[in-house]
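Excluded from the complex is one protein chain; the other protein chains are retained at their positions.
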Amino acid sequence: MSAIILFTAVSIAQLMLAAAMAIAFVRMFRGPRAQDRIIGLDALYVNAMLLLVTFGIGTGRVIYFEAALVIGMLGFVATVALAKFLMRGEVIE
Amino acid sequence: MILAPADLPLWAAIAVAFFLLFGASLTLIGAIGFLKLPTFYERIHAPTLGTSWGVGGVMLASMIFFSVTSSRLVVHEVLIGLFITVTTPVTFMLLARAALHRDRAENTGYAPEKKKASLPVQEEGQIRPADN
Partner (left out) sequence: MLPYPILTVFLILMWLLLNGFTLGHFVLGTLVAVFASWGMASLRPDKPKIRKWHLLFKLFGIAFYDIIRSNLAVAAVILRGRPKGHVSSFLLLPLEIEDRTALALLAVILTSTPGSAWLEYDSHDRTVLLHVLDLVDEEQWIDTIKNRYEKLLVEIFA
């Protein structure tokens, strides 16, 4: 019984997160301006991280969490660098 | 997809399912709003749904799951959750400031002008730099 509940919940959650990723992707392509694209990228990596965690729950494996942690850290640095680039036109001053 | 072999008690399965669906649906609603809302400054609110309780719900679900099946220590989720909560405001503030700067520089009319008081005082007859 609990396996069925868990399986259904994980599958639905994965579908939802994948849809959210697709929407973020659409916004990233449509823009209209650079700042919209960057926020789209930010939303994309957060959703990808959540999707990885749900994979971890579904399979019961720990390795996904390491990947999620790394994605979170790298995504943050990437977004900050891009925001900085928008503001000043260069990343390192 | 392979399911975890451990037999979960029913209450734990329901709790995990609830938090998982809660987090995922908030994230999806945030994404829909992100697509639907018309201006950039409104859109900036939508992804925070995903980064506050979207992340919170999914992390809670995974914490419950792994502490009941107890295959490992439940700390990665706390760290990821804390990390996301602390870093998202930083990125959003930076992006918002960059957007304000760009909108002001290009006079798109979306961003409010800076108040006069915060600008350096302009003396009469002083040559202003070309700012349009």
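Just a few scattered comments:
Which chain is which? They are A and B, in the order written, and residues in each are numbered from 1.
Just so it is clear, contacts are C-beta pairs under 8 Å (C-beta built on N, C-alpha and C of every residue); 3 or more make two chains touch, one makes a residue touch a chain.
The structure displayed is predicted, hence computed values, not measured ones.
Across the whole complex, the hidden chain's contacts among the shown chains comprise B.
Of the candidate positions B:F19, B:F65 or B:F92, contact with the hidden chain is made by B:F92. The missing chain, though absent from the display, is touched by one residue of B:L8, B:L21, B:L49 or B:I64; that residue is B:L49. For chain B, the residues touching the absent chain in the complete assembly are 26, 29-30, 32-33, 36-37, 39, 41-42, 44-46, 48-49, 51-53, 73, 75-76, 79, 85-86, 88-89, 92-93, 96-97, 100, 112, 115, 117-118.
We take it that only the chains that are shown with their structure count from here on.
Between the CA-based centres of chain A and chain B the separation comes to 11 Å, rounded to the whole angstrom.
Those residues of chain B whose C-beta lies close enough to touch chain A in the complex are 1-10, 12-14, 16-18, 20-21, 23-25, 27-28, 30-32, 34-35, 40, 43-44, 47, 50-51, 54-55, 58-59, 61-62, 65-66, 69, 71-72, 76-77, 79-80, 83-84, 87-88, 90-92, 94-95, 97-99, 101-102.
Only residues 1-3, 5-14, 16-17, 19-21, 23-24, 26-27, 33-36, 38-40, 42-43, 46-47, 49-50, 53-54, 56-60, 62, 65-66, 68-69, 72-73, 76, 79-80, 83-84, 86-87 of chain A touch chain B when the two sit together in their complex.
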